[in-house]
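The complex appears here without one of its protein chains, the remainder shown in place.
By letter and in written order, the chains are A and B; residue numbering begins at 1 in each of them.
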Amino acid sequence: MSIREFSLKELAKIAEGEITGDAHLMITGFAPLETATSGDISFLVKAGQADKLATFKGSAVIVPLALEEATVPLIRVEDPYLASAKVHQFLLEKPFEAKGVHGQVCIGSATELPREISIAAFVSIGDRVKIGERVTLEAGVVLGDDVYIGDDTTLKANVTVSEACRIGKNVTIHSGAVIGSDGYGYATDKQGFHTKRPQVGIVQIDDNVEIGANTCIDRAAYGITLIKSGTKIDNLVQIAHNVLVGENSLIVSQVGIAGSTTLGRNVVLGGQVGVAGHIVLEDGVMAAAQSGIHNIQKAGAQIGGSPALPMKKFGRAAIQYGKLPEMGKDIRRMKKEIAELTKSVKKIKQGEGYE
Amino acid sequence: MSIREFSLKELAKIAEGEITGDAHLMITGFAPLETATSGDISFLVKAGQADKLATFKGSAVIVPLALEEATVPLIRVEDPYLASAKVHQFLLEKPFEAKGVHGQVCIGSATELPREISIAAFVSIGDRVKIGERVTLEAGVVLGDDVYIGDDTTLKANVTVSEACRIGKNVTIHSGAVIGSDGYGYATDKQGFHTKRPQVGIVQIDDNVEIGANTCIDRAAYGITLIKSGTKIDNLVQIAHNVLVGENSLIVSQVGIAGSTTLGRNVVLGGQVGVAGHIVLEDGVMAAAQSGIHNIQKAGAQIGGSPALPMKKFGRAAIQYGKLPEMGKDIRRMKKEIAELTKSVKKIKQGEGYE
Partner (left out) sequence: MSIREFSLKELAKIAEGEITGDAHLMITGFAPLETATSGDISFLVKAGQADKLATFKGSAVIVPLALEEATVPLIRVEDPYLASAKVHQFLLEKPFEAKGVHGQVCIGSATELPREISIAAFVSIGDRVKIGERVTLEAGVVLGDDVYIGDDTTLKANVTVSEACRIGKNVTIHSGAVIGSDGYGYATDKQGFHTKRPQVGIVQIDDNVEIGANTCIDRAAYGITLIKSGTKIDNLVQIAHNVLVGENSLIVSQVGIAGSTTLGRNVVLGGQVGVAGHIVLEDGVMAAAQSGIHNIQKAGAQIGGSPALPMKKFGRAAIQYGKLPEMGKDIRRMKKEIAELTKSVKKIKQGEGYE
């Protein structure tokens, strides 16, 4: 992971921040506070943790505006977490290095390759495939017939993209992911035999999407399964046929989304969440890990639990859940007490005296 | 996805339905109601939704018997969902096209290939493998030694079938699936070190099974892990060693079935269900998504929740779960009320007057 060398001034421009200290200081690396050494720039998310700088061994730090000075040069920004990501990316940036097409690949007919490309060994590409400029296909990648891959996209080792699926620009798909496997759709007869419903649609992945290792996105029954631009999907996620995921959503590992469900933009699904089919999660819905979502969720809803409840309600119910045995005991005791009270009151009513 | 051309009469035969309208009308495609154009046949599941036909732009529709006529030609059937699947499959049917064996494959010794076969680039086949007629092995498929693959079976890109496993006829295994990885079995000593129990059994997949992308089916410790005919397994499912899945079961995405568990026929497990080891789910058991099943389930049982309960009970409990905080409050208030009542009654009993 070679890194480039820049002045603090140049990095402050990337970070959209203000410099405190020597603007001509040269930065050669990026590291977290704890492990930074001479030449490294680092970052501090909260001004309240400024005491962490006491043992800092690097050269400069990206800090919140609220932190006005320190013993090291600073770049002061509104959001150090975001600014440091941009600076780190910038330091690692390098021009695309076209390695060309390895000798041991298999390329179908009517497939045209761009000028600048890196195709590793044992890549198999179908017929009539279109591949953009500066695409990287690592070893073992398989592209079916009629696949489209946009510019600057990277498919890591052993990724499969099945026929006719369309991948946008600047997309990264991690190893073992499968794009365009058949949707899971059957019609069952009276004897219990299942007839497959042909899955003749495609998957379309828009620009700037990232897809995790061994994640599966099924092709549509008809039409498209669609992942819109900027969405980031983690490893081992299942996205079923005809799902639509809006822009800039975050789908954490092991989530499963059933068929024909629509997610808005900036939806966030925690790890292992399950979403039922044919529902809508509107813009900005956030679901806690392991939620089970069965109903439409309004924009901005924050939910948790299985079946999912509004987050606050779930939080309170979960606390109460641990107290269920106690509640059971309380109820049994109260039943007895009420029965005794009822008896006493009855006796009193009947004028049978007080012992 | 080229399609063939047939008269409505021919399709009515496949659909086992009756024609209303021109039996000689030629059909050239299949599409859902909303997107059908001239030449397409479509389908309507419920007679009550016949108003959807008003804007229909296709040529004919498969409808329920209850719908007796419309402005377009009809094929009237008992189950339009099933009949349309059959018609769509029929329209897509084409004779097996043997592409032969690609130049860049690796085939072991004593492995005999059939006359009609399609083996793509970078497929690796072990020793003593037996492959049936009209088998398709896509790019990157790996078959271990002594594997058996039945007629008309398709293994999509990057599927792995490990040594000695047996795949039946007309099976489809989607990309990245792993058949015959070692079962997870260890013996632990007093120091906490784990000794692996050798996993020397196999996996057997019977005819007409479909297995989803990146699904894993482990080989038996001894004997076989068995998936019986007609069963359909979705993506990212885990089936552990020595599991037996009966005929025509449906196992939805991300289900996990632990070792030595037996499923009957026509069992349906919703997404993300977990099933404990060494138990039996009898014929026709249905489990809602995210269920956790720890005990034997009788034939036809419908269950949900984790740990799983009978479905109706689970439904009611889940509703009540959301009311837990309220229940807690109720209990606290009732305790106070009972305490006060008890005090009052005691006072009355003691004859201490009424204020």
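By our rule, a contact is a pair of C-beta atoms (placed from the backbone, for glycine too) under 8 Å apart; a residue touches a chain by one contact, two chains touch by 3 or more.
Everything quoted here is computed from the prediction, not taken from an experiment.
Participant: If I consider the whole complex, including the chain that's not displayed, which of A:174, A:196, A:241 or A:313 touches that chain?
Facilitator: Only one listed residue reaches the unshown chain, and that is A:174.
Participant: For the chain left off this view, which of B:44, B:117, B:236 or B:285 is in contact with it?
Facilitator: For the chain that is not drawn, the touching residue is B:236.
Participant: Have a look at B:35, B:49 or B:320 and name the one touching the chain we're not showing.
Facilitator: Considering all chains, including the one not shown, the answer is B:320.
Participant: Decide which residue listed in B:48, B:100, B:198 or B:300 touches the omitted chain of the complex.
Facilitator: Checking each option in B:48, B:100, B:198 or B:300, the one touching the absent chain turns out to be B:198.
Participant: Which positions on chain B touch the chain that was left off?
Facilitator: 104, 106, 122, 124, 140, 142, 144, 158, 160, 162, 176, 178, 181-182, 184, 186-189, 192-198, 200, 214, 216, 218, 222-223, 236, 238, 240, 254, 256, 258, 272, 274, 276, 292, 305-307, 309, 313, 316-317, 319-321, 323-324, 327, 330-331, 334, 337-338, 341, 344-345, 348, 354-355
Participant: Suppose we count only contacts with the excluded chain; which residues of chain A make the list?
Facilitator: Per the touch rule, chain A residues meeting the hidden chain are 1, 30-32, 35, 79, 81-82, 84-86, 88-89, 92, 102, 104, 120-122, 138-140, 156-158, 172, 174-176, 210, 212-214, 230, 232, 234-236, 247-248, 250, 252-254, 265-266, 271-272, 289-290, 306, 318, 321-322, 324-325, 327-328, 331, 334-335, 338, 341-342, 345, 348-351.
In this section, only the chains that are shown with their structure count from here on.
Participant: When the C-alpha atoms of chain A and chain B are each averaged to a single point, how far apart are the two points in Å?
Facilitator: Their C-alpha centroids are separated by 25 Å.
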